[in-house]
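Sharing a structure below in structure tokens format, with a few things to ask.
Only a single protein chain was left out; the remaining protein chains are all shown in position.
Chain lettering (A, B and C) follows the sequence in which the chains are written, and residue indices restart at 1 in each chain.
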Amino acid sequence: MTEMTKIVKTIANILFPFTVLFGLYIIAHGHLTPGGGFQGGAVVASGCALLLVAYSSRWVFKRIKEKRLATFESIGAIGFITVALLGLVFSMVFFGNFLAGSNLLFGTTPATGSTLADFNTGGVLPLMNFAVGVKVIAGLFVIVLVMAYASSVKEWGQ
Amino acid sequence: MIEFIPFIAVVVMVFIGLYAVMFRRNLIKIVIGITIIESGINLFLITLGYREGGVAPIYTGLPPGTAYPEQMVLPVPQALTLTSIVIGVAVLALMLSLVMHIYRKYGTLDVRKIRRLKE
Amino acid sequence: MTLEETLLQHSPALIIAIPLLSAFLMPLVSRIHAKLRNVFALVMLGLTGCFIWLLATDVLASGPRVYIFGAKNLTLPLVRILFEVDSIGIFMAIITIMLAIIAVIYSWSFMNEQDGLDKYYTLLLLVVTSALGMEFTGDIFNFFVFLEISCIASCALIAFWVEEGEALEAAFKYIVVSAIGALFVLFAIGLLYAQYDALNIATLAQALQYTFLDKIVLILLLVVLGMKAGLAPMHMWLPDAYGRAPPSVTLIIISATLASFYGVLRVIFTLYGNVLTTSMRFDFPLHVIIGWVLIVLAIVSILIGVIMALIQSDLMRLIGYTAVAEVGYMFLAIGTTVAALGAPYATVALQGGILHLLNDAIDIGLLFLVAGAIYYVTKKRSLDDISGLARTMKYTTVFFIVALLAVAGMPPLNGFTSKFLIYESVYQLNPILSIVAILCSILMLAIFIKVLYAAFLGPELPALKDVKEAPKSMLLAMGLLASLAILIGLFPNLFIDTLVKPAADALLNHAQYITMVIGGV
Partner (left out) sequence: MNSMEKRTIAAVLAFSIVAVFFFFSIFLIHPFGDLGQVQMDNHIIANTQNETGTNNGVTAVVFDYRGFDTLGEATILFSAVAGVIMIFRRVKE
């Protein structure tokens, strides 16, 4: 993919932080409002894809390598399964929600029925949302980046 | 009849997708066909969970006076659809990267010109 | 609770978690040192094997185990995912882990010169995880998720040799077929969910009313899982995929295929276990219809596999078509069991089918490893280009002779025992079927004798003068499979009594499977 004009770049520059912020908001509030790790991760990754379109894929590829993104994805996946394994350690069952109702981190139990949003609820769910969010951002971005970069290389027909 | 319209939409989408997969000769069109089938199945799953006049199963800012569980839609089909969407993305990514490689190798996307494997 | 009891209690979860975690860790591990990833994969699979051993001793001694994810106790209605491990599940898990360990040993030398090996080992561990998950799970949507993991990871592995156009085509064919099949499975799950509002297999099996929708679900599930298991007429992807993937990958894909076959068993015997004897129209009970349909398709598979193998000149494709025929033998046994449900020879057929599952994994796997060894030293696929290898590759020749005798069902090797059980029971159902099966088996022997003459005996080609024996790790992998083939051939009763009979009983006793979950509340 070739570089776009200055107008596109400027608008992408303005939009990119807002897209990332919105995605992070969706990830962080996954246990309260519609959304979660997958959805928010997809939003952030689409912001990254915007950069990819505005600046060329070579420009992005020079700054961030796919190996590093793949490592980030691995870390997200390891984080997810680690939270599940911590459930095995603390509540004696795989995927046990050991933080719910414990009054520790995210441990408040909300009142039944319609309540206001209390960020400090949900047990391990926000942690899992965060791990999945990291994983999805890195995963989707690396897929788009690798495919875009491959189509920009000479022998691939461009 | 009116209450079956969402299901009919599902069937129409699955048919369009199957038609594309079976009778189109372009690899990209085959991939698009699979994506359309998948959207149809996702629509089917989400349709199964709808309850007449229900709201989303989220308690934050729930309209006062909502009786639950009678006035909430089912959460499990939504979770299944979420899983299905992510699976669809993964399959799509892999299929498209294979198509890119096939195009580089043969210089065409026509199934009839590519089929070098003996049947 | 002692440590051992705790480990035993959590072993179903750990058997999935350990290979999965090591797959996630693999990109990080391979950054440290290149050789470390082989060791790491081997150690982690060995650890998984230890847990499977621990679980197997307990399950075979004291019945199925249930493991619930996220809660300590079962509560009705069943909202959580659970694993239910019974004798057939653990039997399949033993086959899977055995093939996985042998594939990793084989890849040590075979994949040595390739690049992209960290992803290769990651995907390999993921396929193993998915096969184990399919075999243990007691939740139908969870089964679908594992089916998709196995589909995606196997597809990427089939395309490992990206420079070959045929590998890409085989991978594309495989993923198109599997993706559409998986979507049909999802549709079937949606139909079940719409009727009974449950996703647990035991709950569904108990609630099943055998309505028209359930018939559609049965057809969809059997068609898709039969296709993934390589049953004709939807076997087209199998010879391509088997023949074009690296042989160590083929070994892993065999285990994924067998997991789909296990899915067929689970659907027929457990999910529809309660309604198998229900009569449809005209006084035809369901099990007779399913049984005969499976038998006809199985015979078609055997014939297609053998006839197509006869005309192949590419060694790996030839073995791929033989694999189709072997799948046909397994389905023949299952079809006989279902068609004659209740008769004494039905149990014999089921035992033959389950033992043949193990033998198929060993024999076809060994054949592919031998073909891979030939490819590794000569870089040639076609039988026309290789000749006289017996002079330089003595051990490989011996292993090939073992494999060919085993796959053709010759005593005293393992194929004989299971095929004999199948012929014996099928003969009581219909003698003609048995005769066709025996004739095809003899034809298979003829095909492989031809391969033996073409590839190993015969004149030495000048191009293959400086061919050496395969490296040690490949010989070790082939030797392990060959010694297993001989061991099962010499002491079949040992395996039948300890592993196969409990597995067959667990399949036929679907009431126990249901009460373990529903009754255990």
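Here is the rule we use: contacts are C-beta pairs under 8 Å (C-beta built on N, C-alpha and C of every residue); 3 or more make two chains touch, one makes a residue touch a chain.
As the structure is a prediction and not an experimental result, all values here were calculated from the model.
A.B. asks: Of C:Asp58, C:Glu148, C:Glu169 or C:Asp360, which sits in contact with the chain we cannot see?
C.D. replies: C:Glu148
A.B. asks: Identify the residue among C:Gly49, C:Pro64, C:Gly89 or C:Gly133 that touches the chain left out of the display.
C.D. replies: Checking the options C:Gly49, C:Pro64, C:Gly89 or C:Gly133, the one contacting the hidden chain is C:Gly133.
A.B. asks: For a quick check of understanding: of C:Ile216, C:Ile289, C:Ile311 or C:Ala463, which residue touches the chain that isn't displayed?
C.D. replies: Residue touching the absent chain, from the options given: C:Ile216.
A.B. asks: Write the list of subunit B residues that the hidden chain touches.
C.D. replies: These residues of subunit B touch the chain that is not shown: 3-8, 10-11, 14-15, 18-19, 22-23, 47-53, 56-60, 68-69, 72, 74-76, 78-79, 82-83, 86-87, 89-91, 93-94, 97-98, 101, 112, 119.
A.B. asks: Given the full complex, what residues of subunit C touch the hidden partner chain?
C.D. replies: Residues of subunit C in touch with the missing chain: 20, 23-24, 69-70, 77-81, 115-116, 119-120, 122-123, 126, 129, 133, 141-142, 145-146, 148-149, 152-153, 155-156, 159-160, 162-163, 187, 191, 194-199, 211-213, 216, 219-220.
A.B. asks: Can you list where subunit A touches the absent chain?
C.D. replies: 30-34, 36, 38, 66, 70, 73-74, 76-77, 80-81, 84, 94-95, 97, 100-101, 106-113, 115, 117-118, 121-125, 128-129, 132, 135-136, 139-140, 142-143, 146-147, 149-150, 153, 156
The criterion applied here is as follows: only the chains that are shown with their structure count from here on.
A.B. asks: What whole-Å value do you get for the distance between subunit B and subunit C if each is reduced to the mean of its CA atoms?
C.D. replies: The separation of the two C-alpha centroids amounts to 29 Å.
A.B. asks: On subunit C, where are the residues touching two or more other chains?
C.D. replies: Residues of subunit C never touch two or more of the other chains.
A.B. asks: Multi-chain contacts in subunit B: which residues touch at least two other chains?
C.D. replies: none
A.B. asks: Over in the complex, which subunit A residues touch subunit C? Could you list them?
C.D. replies: 70-71, 74, 77-78, 81, 84-85, 87-88, 91-97
A.B. asks: Under the definition above, what is the set of subunit B residues touching subunit C in their complex?
C.D. replies: Going by the criterion above, the answer is residues 14, 18, 21, 27, 30, 34, 37-38, 41, 44-45, 48, 76-77, 80, 83-84, 87, 90-91, 94-95, 98-99, 101-102, 105-106, 114-117, 119.
A.B. asks: Spell out the part of subunit C that touches subunit A in their complex, as residue ranges.
C.D. replies: 10, 13, 17, 20-21, 24-28, 31, 67-72
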